[in-house]
Each structure stands twice: as C-alpha cells, then as structure tokens.
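Working notes, beginning with the structure itself.
Every protein chain except one is present and positioned as in the full complex.
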Amino acid sequence: MTHPVLSIRDLSVEIPTRHGVVRPVDGVSYDIAAGEILGVVGESGAGKSMAGNAVIGLLTPPAHISTGEIWLNGQRIDQLTGDAMRRLRGKEIGMVFQDPLTSLNPLLRIGDQLTETMLTHLPISRSEAEKRAVAALDEVGIPGAAERVNSYPHEFSGGMRQRVVIALALCAEPSLIIADEPTTALDVSVQAQIIALLRRLCRDRGTAVMLITHDMGVIAEATDRVAVMYAGRLAELGPVRDVLTHPQHPYTHGLMASTPLASQGKSRLHQIPGAMPRLDAVPEGCAFHPRCPYATDKCRQPPVPRVTDGQAACWYPLVDEKVI
Amino acid sequence: MLAYIIRRIGQSALVLLIVGLVAFSMFRFVGDPIDNMLGQERTAEDIDRLRAQLGLDQPFVVQYFKFLEGAVQGNFGVSYRQGRPVAEILLERAPATLELAAVSGILAILFGIALGVFTAIRRDGVLANFIMSASLIGVSLPTFLIGILLIYLFSVELGWLPSFGRGETVDLGGWSTGFLTESGLKALILPSITLGLYQMTLIMRLVRSEMLEVLRQDYIRFARARGLRDRAVNFRHALKNTMVPVITVIGLQLGAIIAFAIITETVFQWPGVGLLFINAIQFVDIPVMAAYLMLISVMFVGINLLVDILYFFIDPRLRADRSGGH
Amino acid sequence: MRRSIQLAVILAALAPAAQAEDFMWAVNTDPQTMDPHAVNSTPVLGFLNNVYEGLVRRGKDMTVEPALATSWEPIGEGEGWRFILREGVTFHDGAEFTAEDVLFSYQRASDEASDTRSWFAPVSEVVVVDDYTVDFMTTAPNPIFPGSIANWMIMDSGWAEVNDATLPDKENGNYATLNTNGTGAFKVTAREPGLRTVLEPFEGWWGEVEHNITRAELTPIQNPATALAALLSGDVDFINPVPIQDVARLKENPDVEVIQGIEARVIMLGFPHEADTLKYSSETTDANPFADVRVRQAVAHAINVPAILQTIMRGNAEAVSQLVSAAMQGYVPELEARPAYDQDRARELLAEAGYPDGFSFGLKCPNNRYLNDEAVCQAITGMLAQVGLNATLDAMPVQNYWPELRADNYDMFLLGWSPGTFDAEHPIRFLAATPNEELRVGSWNFGGYSNARVDELLPLIQSEIDPVARQAMIDETAKILQDEMAYVPMYVQPLVWGIRNNIELTQRPDDFFILRWVTVN
Partner (left out) sequence: MSDFPIPSAPKSRYRRAVESDLFYTFKRSPVAMVSAAVVLILVLAAVFAPLIAPTNPFDPSSLNLMNGFTPPMAPNAFTGDTFLLGTDDQGRDVFSTILYGMRISLFVGVAAVFLAMVLGITLGLISGYVGGWTETIIMRTADVQLTFPSILVAMLIFGIAKGVTPVEYRDQMAIWVLILAIGLSDWVQFARVVRGATLVEKNKEYVQAARLIGRTPGAIMLRHILPNVLSPVLVIATISLALAIIAEATLSFLGVGAPPTQPSLGTLIRIGQGFLFSGEWWILLFPAVTLLALALSVNLLGDWLRDALNPRLR
C-alpha cells in the first residue's frame, strides 16, 4: 500500500489572544500524493498559509497545533521535536515563499546559499555541492549558471530570483514542496513561466506540491486537486475540474463567479456580499452563513458542517443547475 | 569608490572648518587665560602686554586663520599652560586615551553583540529579560557617579584595584603602553568598565532590536524552511544582516567613547587627552582646546569614513550602487 | 638587537619598583612650569622650593632663616641690604654657586618677562661685591626686604646660557620650563607635565639631611573624591588638600592622619566702591547702596560667620577681622573683634542708610578657587536675604571669574588673599591702595576703594625701618579699613593635608610642601 506523501488529519491551529483563543486553521484534513499538485485557495486570512506553516513546523509562537495529525511519507511529524523537525525541513519538505525579493539573504552569494542548504542535508563534499548548485540553477533555467552562482541576489530580476528560490527549495530533493503564493509578487508575464517550471520539476521528480494561492487562474492552470478554505475551515475539496466547473459550496461558487476566468463571457462579475469574518468573531455554525443566500437556521447553529468524501462542507450543497 | 571617498573627505573638511570657526568663537567665552599665566602680583600693564603677545587682542576670526595656517603645517601652537608645543603634548597623551578607548570599545562591542544576540534569540527568556532590564541601570546613572562608586567599592573598600592613573607604563618607541605591566592592566579595569558600560548597553540594545527585526525577515524564515541549523540561521544569516546598521552606530559610539573619556579620565585621573582638554578649559589653554577639537573632529571624520568603507565590504548591494558611479 | 633592548625595557618595567622610601603625593594643581621665575603661584613656587633655593628661606614656623646666604644686614641708613653667600654650594649639575648666579638670577627674575618682578620693585641696583658678597640697593629703606625674597630662587647662570634660557618664556616655554638645575635638596629626574614629576635626593646638597626619601613622585589629581580615594587606598602617601568635609571621617581612620593648620589666606567680601549704580538690581537701579559705609557694615553684621565655620568649614577655620590673619607680621590684636552677627543691627543700619526693605543685587563668586567657595557664597546669600539683601548668586570657575571682576560685572564679590610676604603691608598695597599703574599699587583693588590717608601711609609703612613706628602706621591703616568696612573679612581658610600614618612631615602656613621634612616610617 502506498502512503500519500502528505496526510493532514483534522488539523487545528490555535492562537491565544486577549479576546480568547482564535483558530486560524480549524479541523482541516487532506492528502497529497506523490507527483500531485494540490491547490489551496481562499481569501486572505482563510488559513491557507497557516496550514502550510503548520506542516513545515514554522508556526510563529504563540500559534500552535492544537489538535490533529500530520503524516509525511507514513511518519507522523506534528509531534517531532525542534531538531528532528529541522532535519525534515529542506530535506523532506521544501518551501517557496511569496516574495523572491525578500526570500534571499542579500548578503550571501546564491551559490553559497545553495551549497549551505545541500551540505546541511546531504552527505556530499563541498566541491560536489558546488557542482550540484550550478546544476540546480541550470535546471531552473538560469542562463550562465556557472557564473551566476557567484552573484548576489540583488543582481537578479524578480522572476530569476524566484527561480533561484525554487532551486533552493528543491536542492535537497524533498518529497513535498509547499509553495506559498509563489507568483503573487511577480509580473504577470513571468507568473506563467514560474508555474510551468514548478509543475515540470515536480512532475519529473514525483514531488508532491501544496500550492497556496488566491489566484483561481493559477489553480486552473497548475493543480490536480483543489482545497477551498474559508475562515480556517475547509469548504470544499476535490479534483480541480469538478470544483471549478461544479462547485458545491456556495462560497466556492461565489469565488468562481467573482473570478474573470470562471465567468468567461459573462458581462458582469458576481460579488459575494460582505467580508470574511475576523478570526476572533467567527459566527456559530457554518462560518459562511451571514453571506450565504441559501442559509437557514440550521446553518446558523452548531454543529459545523465538515467536508466529507466528495461532499462540500455545506448542509445544502449546490447542484449543477444553480451555476449562473 | 575613490571619487566617493574624495567627495566625502571634501565635505567633511568643509564641515571641520566651520566647526573650527564656531569653536574658536567660543574660546573667548571660556574665560581669560591671562590670569592663570600671571601671578598674584601682576599689574594691568602686564595683562595688556601678555594679551598682545598672545595675539588675544585681535578679532577671533584673525586668530582662527592664524591657527589654521599653523595647523596646516602641523603646528598647533604652544600651550599657554605648559609652554610646550601642543602637538607634542597631544602625542604624549594620545596613547593613554586610545588604549582606554580601545579596551572599552572592545569590551562594549564584544559584550554588546554577545548579549544583544542572546537577548534577541531568547526573546522571551527570563534571563534575557533580566539582562535587558538590568542593563538599563547602567544608562540610568551618570557616568561620573558610576566611576566614583566603582572606585569607592574596588579601591577604597576592597583595595583590589588602583584608584587612579595608569599604573606603570612602558615606552615603546614613543608610545607609552599600559598593556605590558601588571599595574598598567589593573589600572585599566575600572576606567574601561566605566567608559564602556554605557556604550555596551547601547550596542546590546541596538543589536537586539536589529536582530529581532532581521529574524522576522522572509529570508530568515526561508533559511529556517530549508532546515538550516539554528546556529547557521542566527549567526551566518541573521547576525550578518544585523551588523549592517549596527556598524554605523558602533562607529559613532567609538567616537562617543573618546568624547566621554573626558568624564572618565577626570574621575580616574587618567592621563589622556580628555583630561588634558578639561585642564585646558580650566586654564583657558586655547591652543590645546583648539587642537583637541580638531583632533577629535578629524578622528570622527576618519571613523565615519572607515564605517562607510566597511559597509561597502559587508553589503554587496552598496558595492553595486557606488562602484557604478554617478 | 633592537628587540633585546625593548625586552630589557619591558622586564625592567615589570620588575617591582624600588621599595623602601618611595614617597607618592598628590596635589590638585600641577606646577605648570619648572621655571622658578616664570609664574608666581603657590603650586609652582611651593614645588620648586624643593629643587631651587633662595638666599633666604622660611623655617617650619615661617621665620626667615639662612639658605644660600649665611647672613645679611642693612646697609647704612636703609640704602639696601648686604648678603653674605654660602661657600661650597654646587648646583645639581656640579657647577659652583657664586655671586654671579645671584646677579644673573636677579636680572632674570626682575625682567619684564618674569612674573616675579614685583618683588624687586624696591630694588634700584644689585652690586656684586665679591664672589660671596652681594649688595641689594633699595630706592627707600625696606625693612622687610629679606623676607620678601624668600621665594626668589637662584638659577645657575652658566646652565641658563648654555641652554638658551636666560629669560623665562611664559608663552612659548624654553629649556627651563621642563628642566631644572637648582641647589636644593632634591633634583627632578623625570617631568611629565600634568602627569607626574619625579624627584630624587641631591647627593651634593650642602644642608643636613633630615628626610629618608629615596624617590618621590608628584601626581596632580583634580577630582577631590579621586584624590581622597587614592589616599585611603594607599595609592598615595600624601594629598593636599583634603576636602574639608572629609576631615572628621579621616581622623577616625587609623590608616591616615590629618594635618591641619591655619592658612594665610583671608576670605572676604568686596564691594564696588566706585560704581554709580548696581548692575544686577531689579529695583535699586539709580544708586549704589554699597557706597554707603552703613550698608557695608550691615552686610558684616548680617553674616553669621560662626555658622559658616561650624558647618561648611566643619570647625576647621578661624574668624578674622582684618585683611591678614593673626599669624602674619603686622596683625593688629586690638582689632581682633569681628562685627557681631546681629540681624537686627543689620536691619537698623540698612534703615539708617535709607534701605529699610533692603534691595536686590548680584553676588559673584568663584566655584573652584577657595575651599568650598561656592557653598560659602550660597550660605551668605541666604543670610543676607534674611535681612532683606536679596543677592542673586552667580558662581563660576575662576577662569571666568577674574575677567568678570576686571570688567566690573558685580555688585559684591568674594575674594581670598594670601600675603606673599607674610606681612600686613601686602594686602594694603594690593587691595586697599587706590589703583595706580605707575606706583604699581592697588592692582587687585577691583572695587576701586580709595582713602587718601591709606595711600599716604602705604609708602611710609614700606620704608619705615623702626618696627614700632611701622606697626603704629599699620594699626592706623587697619583701623581705617575696618571702620570703613572696605572689605568684609570673614575667616582664614584652613590648610588641610592628609597623610598615611607612616609618614611624618611638617606643614607650613603658606601651603608649601617641603620634602626635606618628610620621614617615611
């Protein structure tokens, strides 16, 4: 039996604040298989990045995992201690951040940053690491990689830097990549290239990818499956084609409708009334109910609807006809 | 780079000239040197004669340019008080101040950076918080009082360390050093703590806040996300970036150390240029005051320049900006 | 080779310095020059008294005693003084001391470039009679002449010429500024201005050695607390001065001893006798109340001198009623009584003078010249305020103070005066005589006090040889000054030295520290 590369079970992250405990990630479960790209989508504050940070063990205190389990390649990792977790980072889980301009240490040559990462995780010599660094840069499409290893980050353009970041994330050959809004800070013309690069590299290596984004275009283009998050909870989870074309959750539906891509040909964009609740004021029951045109009393009180097999977290999932 | 340095020196020189002029205009308010040069039984005629001899009857602008004329040729005049060339006196006194400043500076930098890094990494630790609060005591009392209290405790009550002076010094080709004798080293302890404490606190707090700032940066998170060891993250990545702004301040603090040496040297009767300056004020020894201010200014300009050049080596971004020319 | 020399130097420095009779002492002011004729100040002359010698010197009780002259006598009816010189005396460099050196030193010390020329104002001519006899001719009979030149030091003429130091040079300095060649009991072996000065006994000294010092080192320490700490911790053997407030505590300390004497310096208040108006008054702007003797007397009555002595001076000073202390020649015992502390009397006098409600004015005061000068002025401010004299106190460092006084920027000022000649004539000449450039009198009489009878008496006092007649004239002058309250003398500043308990020494009232009277046990 093959394990999924990553398996998240009922994961919750809590932050104690003076207004009580807030839960930016609340009972989230999903798997990612080898070579699969899972898109995690949602508005700002929906808990997408927080879940990613929880997986790689970089939650900023006082945020912490309160319940749930995280399994990586059959090993439970949410309870690992500091150093054991550190060994996993980079080696088993790579991460790509949003802004390539700030992700690279401005004072170190990119070659040094690459070799440093490899030497930390791989039993290779320095000269071997230097060789691999050039190869890694070459692989992500940096022209003249042999010379460019000695360059400093500021000598690259934004797109090139994101390629360097990807090379860094992949250089110790992890089995999972968490890409947190990897294209948001880039020019539109470069975005597609980076997505294509990420996709190609992961397909080639069989790396699982958690692609966190709020951009439905990226989702449509790159992912195999998609998880929609709202107010820390999973709203809907399914193959990208199903979710995009037959959204079951009214929120997903609204999200699709408000995206130019999904509303091709329509003259005006749909808008979801209201705003996502603040995390310290998540309403009872279904968190989406104040904005949902279909909400009933059932939605307004506990229990909270959860995603089940092939079923969105909604008491009244939409059927096809309701798509505008 | 060279053009930049030359421009910097040019600007600084202009500023120095202005500072010098302001300083010179101040001298006549410091007091009148004549009374210290003449005894109890002087007459009004003696006073006028001596004043004319010293050129003090001329407008201060004229005095200033005369001073500049000499200074350019390395001649700072003759001390009213000691009747010796000022340059000679300054050279004689400089080693004491420089050694004191060096020891205090090194203490301040070493402990300041170490404690700053520690308190930043252990941000919420009990010990770190205690160090942060305790360090404020050092900057909440005036330096002179700290010095006097140290003397009281370690010299008078405990008798461990000398209460004043430099101890035995050894002359190494014109440079008198206190580093080579036991009494010289002992004599350094209290003054360098007194002088370095304030700067250490400043450096420590600055390093801490800069480090905290850096630790929140994406590239640090990225470095952690790559599984780099804490030591590599904290020192190789974070500390190096922390040092960029810290170096400027350290440079300025080195200057401040030399200036604050005035107080420490007075309290410990440390025979350096600071004490010389205070004595010069007391006796209205204008040539010494002028030369001291010039020396300090030149030193600061030098330190500033050095800091800039150091920047250049630490931060590759600047290298690109500046070598690119304007 | 070079390295080995350096190593030797280092080793020598690391080796413990010679023990035994090393004597370390600290003063608050470094002697600013080693030239005995360049600066006339106590720190310089006091220090150089150990290195250079004069024809006469003062003993432990300030009496004039033979030094380089073995005897002296007046010439004729007061035309001058004849000095018989000591034979067989050599300078530190081995040169022999003769009358030539005396003549040379006279010329050097009386030159315009010298700060000591006023000592020789009465001298018309110096005649070398033979190698060991010198005559000093004076313009008028001068009974106190030998005593007045006790601090005049003899320099070797040959040494001065060879080293191009025939005249003192205050502005630029010369060889004699840093180097010495006297006949005294000690020679300077190292001189670092402002840092330390090292003395060693002169083997060839003519006198009988009383001390047991093998090496002595002087360090200036300005901060009083640091100096005291140095004494308490044993880093130095002797400090001068001891802050007055620490005397009582030091006396309890078994490791140190306090030596206390009365200094010659009288602390007094001065007035702007000549001014037309007050400078710092908020309401009395059209008159100068201090021109009225009753106001000056009111001031004298308003000041509680015993309280100042009790608290600020901690019982270490004595009240005084005239411009010289009782230890000086010419002191007038009959005038010993000070105006009593009497606030009612003070108010009465003010009312009589037309100021029943008092007035406001400015009091200038130095803050680093006399013992606790600032505290004394503060206290005076309070006392005067209690009788309606509201002083605004402006205390400043002495380098700003004298220019202020010279510019007449005061309504009242504090002054200390120590007669260099130890004679009552000295303050009359400098403080009481009407200022006169030509006669070289009244040069410290800032307030321009003027009394015809005093001006008349001064030259007579100076030339009177008969001690009784002279004293009568001094008595008369002192009476005038006290009646007119030209100054308000308050107390004589104490002299407080601190020593480690293994030291024995003698304190002289002129604050000169004589190293040859020191014994280290």
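To keep things simple, chains are lettered A, B and C as they appear, and every chain counts its residues starting from 1.
Quick note on the criterion: a contact is a pair of C-beta atoms (placed from the backbone, for glycine too) under 8 Å apart; a residue touches a chain by one contact, two chains touch by 3 or more.
Remember, predicted model here, so these are calculated numbers, not experimental data.
Trainee: Looking at B:I137, B:L158 or B:I309, which makes contact with the chain not pictured?
Mentor: B:I137
Trainee: Would you mind spotting which of A:V5, A:M50 or A:I110 touches the chain that isn't drawn?
Mentor: Considering all chains, including the one not shown, the answer is A:M50.
Trainee: Specify the residue from the set C:N304, C:Q322 or C:Q462 that touches the hidden chain.
Mentor: C:N304
Trainee: So one chain is hidden, and I want to know which residue out of B:F154, B:Y219 or B:F300 touches that hidden chain in the complete assembly.
Mentor: That would be B:F300, which touches the missing chain.
Trainee: Applying the definition given at the start, please give the residues of chain B touching the unseen chain.
Mentor: Interface residues of chain B facing the absent chain: 11-12, 15, 19, 22-23, 25-30, 132-133, 136-137, 139-145, 148, 152, 156, 205, 209, 213, 245, 252, 255-256, 258-260, 262-263, 266, 278, 281, 293, 296-297, 300-301, 303-304.
Trainee: Name every residue on chain C in touch with the hidden partner chain.
Mentor: Interface residues of chain C facing the absent chain: 224-225, 228-229, 232, 243, 245-249, 279-280, 304, 307-308, 310-312, 362, 367-368, 372, 374-375, 378-379, 381-383, 385-386, 390-395, 397, 400, 409.
Note that in this section only the chains that are shown with their structure count from here on.
Trainee: Quick check of your reading of the touch definition: is the inter-chain graph here a line, ring, star, complete or other?
Mentor: line
Trainee: Which chain is in the middle, if each chain's centre is the mean of its C-alpha atoms?
Mentor: Answer for the innermost chain: B.
Trainee: Just grab the chain with the largest centre-to-centre distance to chain B, centres being mean Cα coordinates.
Mentor: A
Trainee: Centroid of chain B to centroid of chain C, CA atoms only: how many Å?
Mentor: 38
Trainee: List the centre-to-centre spacing of chain A and chain C in whole Å, with centres computed as mean CA coordinates.
Mentor: Averaging C-alpha atoms per chain gives centres 89 Å apart.
Trainee: For chain A versus chain B, what separation do you get between their C-alpha means, in angstrom?
Mentor: About 53 Å, centre to centre.
Trainee: Which residue numbers or ranges of chain C touch two or more of the other chains?
Mentor: Correct list: empty.
Trainee: Which residues does chain B have that touch at least 2 chains other than itself?
Mentor: Within chain B, no residue contacts more than one other chain.
Trainee: Taking the touch rule as given, give the residues of chain B at its contact with chain C in the complex, in rising order.
Mentor: 30-33, 35-45, 49-50, 53-54, 78-84, 89, 92, 148, 151-152, 155-156, 159, 162-165, 168-172, 180-182, 266-269, 271, 275-276, 278-279, 281-284
Trainee: Okay, in this complex, where on chain B does chain A touch?
Mentor: So the residues of chain B in touch with chain A come to 217-219, 221-230, 232, 236-237, 240-241, 244, 314-317, 320.
Trainee: Enumerate the contact residues on chain C facing chain B in the complex.
Mentor: 6, 9-10, 13-14, 17, 32-33, 38-41, 112, 115-116, 118-119, 169-174, 177-178, 192-195, 219-223, 225-227, 229-230, 232-235, 368, 397-400, 402-403, 418, 420, 430, 435, 437, 440, 443-444
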